[in-house]
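Every protein chain of the complex appears in place save one, which is left out.
Labels run A, B and C following the written order; every chain starts at residue 1.
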Amino acid sequence: MESHVAHASHHYTSTGLDSKKIAIWTFIGSECMLFASLISTYLIYKGRSVTGPWPHEWWCATTNQVAATAAGLANCPAGQVFKPILNIPITSISTFVLLCSSLAMVLALAAVENRNRPIAPNATAWQRALRNSKLWLWMTCIMGATFLGFQAYEFTSFVHEGLSIRKNLFGSSFFTLTGFHGTHVTVGVIWLGSLLAIDYKRGLGPKDALQVDIAALYWHFVDVVWIAIFTLIYLIK
Amino acid sequence: MRAVLRVASPLDSLSPQRMHLRLQPRQLAALKFGAFALLLLAGCSEYPNTTFNPTSEFNRESTSLWNTLLIWGTIVFVIVEAILVYTIWKYRRRPGPYQPDERMLHGNTTLEIAWTILPAVILAIIAVPTVRAIFRTQAEAPATALKIDVIGHQWWWEFRYPDYGFTTANEVYIPIGRPVNFSLRTVDVIHSSWIPQLGGKRDLVSNRTNYLWFTPDSADYTVYNGSCNEYCGASHANMRFRAFTLPPEEFERWVAHQRQPAAIQAPATPAPTTPASAPAAATAPNQQVAPRDTQATPALPQPVAAAYEFPRERVPQHAMPNTPVPPDLTFPDGLVGDAERGRQIYSRSACIGCHKINGNPMSMGVTGPDLTHVGSRLTIGSGLFPNDTRHMALWIKNARKMKPLQFSSMPTLGKGEYDPISKIVINQGGLSDQEIADIVAYLQALK
Amino acid sequence: MATTTAPTFAPPVERKRYGIMDRLTTVDHKKIGQLYLNTALFFFLFGGLEAVIMRWQLMTPNGLRVSADTFNQLFTMHGTTMIFLAIMPLSAAFFNFLIPLQIGARDVAFPRLNAFSYWVYLFGGIFITLPIFWLGAPDGGWFAYQPLNTRQFSPGHNMDFWVLGIQILGISSLAAAFNFATTIINMRAPGMTLMRMPMFTWMSFVVQWLIILAFPVITIALFFLQFDRFFGTTFYSLSAGGDPLLWQHLFWVFGHPEVYILILPAFGLVSEVLPANSRKPLFGYPVMVYSGILIGFLGFGVWAHHMFAVGMGPIADTVFALTTMVIAIPTGVKILNWIFTMWGGQIRFTTAMKFAIALVAMFTIGGISGITHASPPSDLQQTDTYYIVAHFHYVLYGGSILGIFAGIYHYFPKVYGRMMDERLGNIHFWLNFIAFNLTFFPMHFAGMLGMPRRIYTYDSGQGWDTFNMMSSIGAYMLVVSTAIFVWNFFKSKRSGAVAPENPWDAPTLEWSIPSPPPEYNFAQIPMVTSRYPLWDLTHPERTAQIPHTAVGHADAQHRTGEHVTASGLHESDIAPMHIESERKTAEELGIPMPHPTIKPLWTALGIVVMLSGLLFLASNKVVAFSLIAVGAATMIYFIYNWLTTPVE
Partner (left out) sequence: MAHEPAEHHEHDTAPSIVAAEAHTDHIEHPEWPTYWKVGLFLTIITVVEVWAYYIPSFVASKLFVPSLLIMSAVKFATVVMFYMHLRYDHKLFRALFTGPLLIAVATLIGLLFLFAKIAA
């Protein structure tokens, strides 16, 4: 929101906390309602589409039959059978990737906070790595991008399997919900990218910790939202 | 002639009270409300859509709740404003030294607790009857209830009587004293039906079906106005209807008549625009049912009922619309139409695409109002104009200038007329004034 | 008469004019506040004009003065304008001007974000208002029910403007809300504990949270509609089985908190006006705080009381009826605490005071009618009739608007350094008071006698003629009274009596500095030791009973320790509670002020251009995408610049 140039605690504040950090938390509070609305919509429309395809069920386009298993649609003409849309194995992997990115993010923050602490001469490579903010910012960005890659793949394959955002209520609410989340991830990746740029330009140190912290809070929030989505939308039938 | 006699006979001009005696005992409680209604009758004619004159158990629930709320609201209001006025009067600025009242300087816990508790108590008092009324008014409808399907259209009302298998438009007939169970649907956007004196509102929600039932036990033998109360587009204001409440046996006669397919009646004296002016004889005498095509309609009750028309002298002033016709619209007076010719023209023109007339195999449209007995109706254009030859002619010629409409609704049919929606002058398929006059004669004859 | 009691301090200083460029680039919360005030007042007049045209049409039965189409645009834009372009921004004007002054800060937490909020509001307001000039304005009602406003039933551009416009205005409100919430939490002077904040700041704090939590919901509901209209999604589509109640629920989850967003700032202003003019502290301050919070919180649990007629079933009806009724309790506490603030005081009937008292009297009526439709079976006879119209004008006009008028008369001297004309004010008040009741009271009857709302015409002989005639005459009188106010406003701005620091002898910080305040507000930030710091100096006897602590000092000492000095606040910046009369420039005092910047304006413009591209999506792809591209580019470029340049 406001300038990223470091004059963090330049102003007198009544809590001794930095205004930017308070602001990002109020923003996250607001985001809770945003995603609550999206998720409720998805759940409300769940199972109310008038045509398939369906998230967890098999669907016959000609008879508009829905069945829990392919066997349930034995009498459906070939080529008319649509399999369940959601692809749990793939999404489980991307979920895991996003979780790991959160871990990388906290390590990046820790590295920035400790930038000025001397590294013991006999430190192991791993200990040195832990102090390398660039490394962890890169990791976070890459994993974020990977997640987006998975989502792009997911979306295109869904469209090929016959689910477009215009197809039915499921399509509209699903793509909108996950799309909003994807957009948040994208913004996060760009944000972290800009931090990375600063890190290369002049190195991020303790005085920048706050900025990184704020970006991190946003990133983790996007992660927890996905935790909710993964369970409510993907796993629960 | 029997029909006419009965209509005129004193038996039917009875006040609702007398009729109650023929109702189940449980209805007796309604007597005093009937009296109440009588007292308010003057008020009613002045305020035809009042909500203060409950004529069904449903409305008695809401009105008695309203009374409770009004009483407590008034009490609260008076107390609060009294304290306020007293305060600003007593403590207005006066010369002399000012020393603030020590006890009242920055707060007073006891007082504040007091005026936290008191409202809570009042609210509890109004909450109890509220909850009770909620569950009463939304209870299951009795099996004996008369079923009426209300279907909203932009911008008119369709009423179906599933038990009897016929359909009317913009005019719903309700027997006094029998529970009616409305099931409400819409084919397009949300509407909301309301007959203030009979029952509360219930929305017609797209992709859903709603229910509303009540027993008009103390309704008068008269016509009530109904309206659409959910904004539904250009002509929301013009989406009106009429509710005819009538004694059960009269209702049965109306039903019997409605179930019959349309048959051209001997041309009736053009329906008067003002009530009580025409004699009850408006109904055609010795009307015979054409034995052919009793097709879709279920078996008729014996004996075959005569044409039924709601007694004009019971149609109150407020039920007759006064909507002005745009000055630039004209239709030559004295142009006499022929019903039979009208039937042929009607049957080969655009009309049949949208309208249904039981008994006219050509006319099977469903998107527009059912015209089977249109001649016997009080109003046209969804309660907007009186149903007389002149207005009907103007309507057929220039519907889209008489009421804000849309592409999918009643087109401009007059030859050489400008259609404000498609923005073209109608030539192909346009109807000449004579043709329109014939169609009007035909439709008016469908009593 | 106003100045009589006011101990005049410094010789009045002529308030310095500032030019157009200064307006476009300002990041000073006081100037932004004035921009908000002027723009919002203009939109209030505009919305009022729309209302008056409606009343002109409804004056007689079967009126033919405006077409159905025009009328539908009028009430839609009237409601939208009054709520989103008049009252909310009028409140925002006071947030901007007052909050920093009341908590003893030199500016808001994010001055540039603040400017951004204003420009988004201005462009959004213009965007949504323009089409009325070619009668292509939104026409779906201010809560735009579905499916009426999907492409299928509203093919024109009318509702496109509404969807995008409200979306834009939402950005403005949210940005401002984050800003003020942060400001109130973090920018308070030493010793200004939460329970010492002036009541207006408190109510504003609650409102910021209502915005933060309610606007995301409407944002989503609007996105669905936007996607449906522009990209063919199926959220509200009939054929795809969309559920119209989804929109209704999402809208009212936002909609009811919204009405408290509209009223609480007015409550706050009244809570400032009453004590000052009764010469007594606010009665039961803590309870006033808690009831405000409670109203805001409960406001999230009552939304479906707007939907009693849609057939939610008895259980839902019961739940929402009860939660709705409960809100009467905290509100009642406020009403009575206001009355008892005056009790035992010595009331000075300034115009502001008259408006404040009128709010207490009139809002009570609206509140009570609110309770009458909190009871579903009774509401079934009231919903969507003029009875509802009466209710919400009693709370909106009799509440919000009267409160805001009180605020304007009260704070005008502080904002412009000149007093408003009390004589004209008096006329404005009485005419307005009578006209308001003449306009809206008859609507109760019209409604209970069966008149539906949102009808452009009604038949004669329905028993509504007299009441509509009364309402219309009242509306015309409102035009006159409002015109008097407008005249008074400009006249006083130009040639009103010069105002001292504290014309009303009020107790809070904003009155301890010159009128109008210097750019830096406080040369030295005061150490606050009680709820009414200024009365501690001028009328100790009034505040004797109120808790005083040394927290002010302790806190200041603590702050002026090494840590704070390091963070740019020196001992010299803090001083015990005092009155500042002489005005120096920030340079003279060496106070760092944020640089003026045009970037927020361009960013806002970029956003609006980008969204307006969608309007051409169907008709002309090239125009559409080039607008979107240009807008996005502008936005991104200026955001980047903005973020990479320091505030000061």
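The definition used in the following text is that a residue touches a chain if its C-beta (ideal position, glycine included) is under 8 Å from a C-beta of that chain, and two chains touch if they have at least 3 such contacts.
In this text the structure is predicted, and so the values were computed from the model without any measurement.
A.B. asks: Among the chains present in the display, which ones are touched by the chain that isn't there?
C.D. replies: Taken over the complete structure, the missing chain's partners among displayed chains are A, C.
A.B. asks: Return the single residue from A:Asp18, A:Glu154 or A:Asp199 that touches the missing chain.
C.D. replies: Looking across A:Asp18, A:Glu154 or A:Asp199, the contact with the absent chain belongs to A:Asp18.
A.B. asks: If the missing chain were put back, which residues of chain C would it touch?
C.D. replies: Output for chain C: 185, 188, 190-196, 212-213, 217, 243, 245-246, 249, 253, 286, 300-301, 304, 312-313, 315-316, 529-531, 533, 536-537, 540, 544, 546-552, 555, 558-559, 563-564, 576-577.
A.B. asks: If the missing chain were put back, which residues of chain A would it touch?
C.D. replies: Counting only chain A, the missing chain is touched by 8-9, 14-18, 21-22, 25-26, 28-30, 32-33, 35-37, 39-40, 43-44, 46, 88, 92, 95-96, 99-100, 102-103, 105-107, 109-110, 113, 130, 209-210, 213, 216-217, 220-221, 223-224, 227-228, 230-232, 235-237.
Heads up, the rule we're going with is that only the chains that are shown with their structure count from here on.
A.B. asks: Centroid of chain A to centroid of chain B, CA atoms only: how many Å?
C.D. replies: Centres of chain A and chain B (C-alpha means) sit 55 Å apart.
A.B. asks: Could you tell me the distance, in whole angstrom, between the mean C-alpha positions of chain A and chain C?
C.D. replies: That gives a centre separation of 36 Å.
A.B. asks: Enumerate the residues of chain C that touch no fewer than two other chains.
C.D. replies: 241-243
A.B. asks: Would you please write down the residue numbers of chain A that are in contact with two or more other chains?
C.D. replies: none
A.B. asks: In their shared complex, at which residues does chain C touch chain B?
C.D. replies: Of all residues in chain C, those touching chain B are 61-62, 64, 67-69, 72, 140-141, 145, 147-148, 153, 238, 241-245, 278-287, 309-311, 313-314, 317-318, 321-322, 325-326, 328-329, 332-333, 335-337, 339-340, 342-349, 357, 360-361, 364-365, 368-369, 371-372, 375-378, 380-385, 448-463, 541-542, 545-546.
A.B. asks: Quick check: in the complex, which residue numbers of chain C touch chain A?
C.D. replies: The touching residues are 109-110, 112-113, 174, 177-179, 181-183, 185-190, 192, 212-217, 219-221, 223-224, 227, 231-235, 239-243, 246, 250, 253, 525, 559, 563-564, 566-569, 573, 642-648.
A.B. asks: Within the complex, which stretch of chain A touches chain C?
C.D. replies: Against chain C, the touching part of chain A is residues 1-5, 7, 9-17, 19, 22-23, 26-27, 29-31, 33-34, 36-38, 41, 44-45, 48-50, 165-169, 171-173, 176.
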